[in-house]
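Got a structure for you, written out below as structure tokens; questions coming shortly.
Note that this complex is displayed minus one protein chain, with the remaining chains in position.
The letters A, B and C name the chains in turn, as written, and every chain counts its residues from 1.
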């Protein structure tokens, strides 16, 4: 269904860019998980507009309210409703968008699909929808911190336009990523990327890039073979984030460069733990986590909002020129990092809960 | 859930490589769709082993039986059960696999997940599971031929190892793809690819590649924004196919090379139809089809089965050497083409049926 | 899942009795359905506490806010979030409930299931949860008024304790039901029922009864045979309402009194419409609506909250006496009438949208 994600840990997001607010309901969160407003707010603050001079200046505190499902800092097992009010919505800035379709935005397709559209600020297609994902992701993270205490999910901006961060996944550290406004993995690259973003913004243009993500300490056995392979659900999750154009796991699109004997990851014993010597598989084999780091990358297109005149059509079927107006986020990647992490938390939490049923017999025996 | 796919047009596949057989049940197929055994068999024949000298020699007629849901060549609206018997299953060839984990196969992960494993021939992780997908895909195709008569789904092998097919998506023709054993888009490339596959096989090695796919004549408005964006469900579908490592739509991983003004697809009017002048979006914007060709690519790793000795471990936690045995498919891509198409048919059919509910109000007015 | 209902028209309710508020998110509502706050408020006002002297005196305006999914009085096709603030929650009145389990309430079972419980006012098990159902039901009703303009859903209190309303379903009129505070079908019975309820309340006791419901003008063909038969989903919906103990369709538990030749409903032609001469089937045959009135009845137990001392145990495993405190609704049936109707609207709306896919082929041909 459109706005729901997950089977057992199931979230439903709601809200338009210029409506009352946005939010999410989480159905299926286990009971007795420690959870506070601060744990959710911390993640929302990473996604928030106006954090630095390289992201959108929309002014939103994005303060989350927990409306249900939590008592005295602990989950009840009942639905958790979270909401965030919209504050800075200047609909007038979008008047032109009411009838003209912004190129490579969702405007035309919403009209075609629904026969109606909340045009101000992109409506439901606005990136504000991802607030619900990030808030719910923080709850999933709280669950996983109980179920899989060793799990770490770490995303970073690996590329902006033609500038790439040279660090390998195993060398990236969370504190370095949070230590710069671009959320890339080293300070020097961050400086160059920030400068490129500032130049693009000054030109009224925008930049895309690549976000990389590594999952460390994942239990062996997550992921359902056949249709809900772990990589299939991760791909689904990542490709549901606005502006994404591609997903690859492990060797990804470079896999064809290898032959089978080169690409296979030989097993060996590391004490009593089964490990692989290489990790072309990216931590998943047969759709199931094998205990190695799960490494994947997501391609983002340059933001569709640009501040230059563009040829387009309107809803009367006329060809028109659209002048750039409204707020302008010249590169979404720094703020997309927490969104990527949230979608990973949500996906892993759901698989984790499902795995309890798969191994029900063993649990009964304990 | 593990072996089910789709919301309204929902399939559940079953079967192990060396069990009685494999099959699928389709729940939610509309009534009164013309459907014959031949329509399904035709697609299975494209997936069948032993079609040519470059694919696995396993001998299987893969004859499908329609067990329910069809009367006098027409669907009843009740579940359609399809089954295919396994014939050529030489379990003895796999004795070594009972306790040793083949590198980059699912063996170890199945044991870790389930605590038990049908080891012969890969069990549930065998590519034979995809028979159910291809059979169900043929049914989805039958539904779409009624609902969207102009729709064409066309996949082809774009790359094998380092050999690439130079044709652009709009220049690829179905008859050319079916006209060569590799299922690439032109005969000259096919010859070179086939030769590379034969060389790899002779060396006991294997090759990966890329399958490209284009969807022509797709109605505007398919795809659910937010979590079930059309590209998200396509990515899910593609990454659920064994041996896939990546998915990209339109400009994909090259998107970051562009700036926003370069990447945006300007709208124009083509008669009374809204079109875009470029198609970096790959036919989908905001998660919804825009009527342009939907173009995407899937990376495949080289087959994990190779005929050379490999270091690995066994289920007793000992490091051992595994000699290559069993049948050997040196390049799965030619047979993966109908699997890719089947997953596209299944995904589009489900979205098509869902769209009826979205526009229910308009239908009531007619 | 616990707090979600429906497949295509899918609702998720949230909220505890003494938390911030209660609400619902509706995912899958068709676009372009006329919908106003008033249409929802009207139904909530029928469910509201404090309507008359025979229902709970809890003071709640139960004012609904539409947070998303609606623009200019029309649905957008995106999730519709509705919320109602809690106002009059005097937690102190419930202190005793924190550790002692009220007999025949959900307290003990919640503790056993979740290991934690929002004890004030019953928490999630409070009837306030049904606010979300009634609000969503009003939206489903709005959809059905477009899709099935002739449909009427009418519930009434048929029995309170030992007082029964003598009218047959076909003789009951909506205006008569809304015309008395008990919501039974005739004024004379209403007076006797109201008096019985007042007597029970004065004694600190409570009464149960039966709500009957008739659906007129239902299209032929709704309901999915096998597991989601129309009567099965209606039974599910009704038995999910707090305090229900039984469901029967048509002849119900009197069916065994008949033989087959007596019970069968003979078909005849009424102009070009297929009708049945009797309606023991209750408007559903083989799980599918046949166009006759759908008649069913729901048994309600007397409210578990009583104002007399009761023997029980506490969460320390001690036997204790619980004095009656808190607000007291001596008979829930008058306020349950709109809840029953809401669950019927929700169930029929979901089946209606599903039926569009079943008959997709015919729609394509039009």
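The rule is simple: contacts are C-beta pairs under 8 Å (C-beta built on N, C-alpha and C of every residue); 3 or more make two chains touch, one makes a residue touch a chain.
Worth saying up front: this structure is predicted, and the values here are computed from it rather than measured.
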Of C:9, C:101, C:156 or C:345, the one touching the omitted chain in the full complex: C:101
Absent-chain contact - pick from B:113, B:133, B:183 or B:263: B:113
Interface residues of chain C (partner: the chain not displayed): 1-5, 7, 13, 101, 103-110, 112-115, 124-125, 129, 159-162, 200, 204-210, 220-229, 231-240, 242, 244-253, 255-269, 272, 274, 276-277, 280-282, 285-291, 297, 299-306, 308, 310-313, 317-319, 355, 358-359, 362
Residues belonging to chain A that touch the chain removed from view: 7-9, 28, 30-33, 77-78, 143, 146-147, 225, 352-354, 356-364, 366
Sites on chain B contacted by the missing partner chain, in the whole complex: 1-4, 8, 10, 12-16, 19-23, 25, 27-28, 31-32, 65-69, 71, 74-81, 83, 113-118, 123-124
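Assume only the chains that are shown with their structure count from here on.
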CA centroid of chain A to CA centroid of chain B, Å: 26
Centre-of-Cα separation between chain C and chain B, whole angstrom: 45
Junction residues of chain C, two or more chains touched: 8, 28, 31-32, 77-78
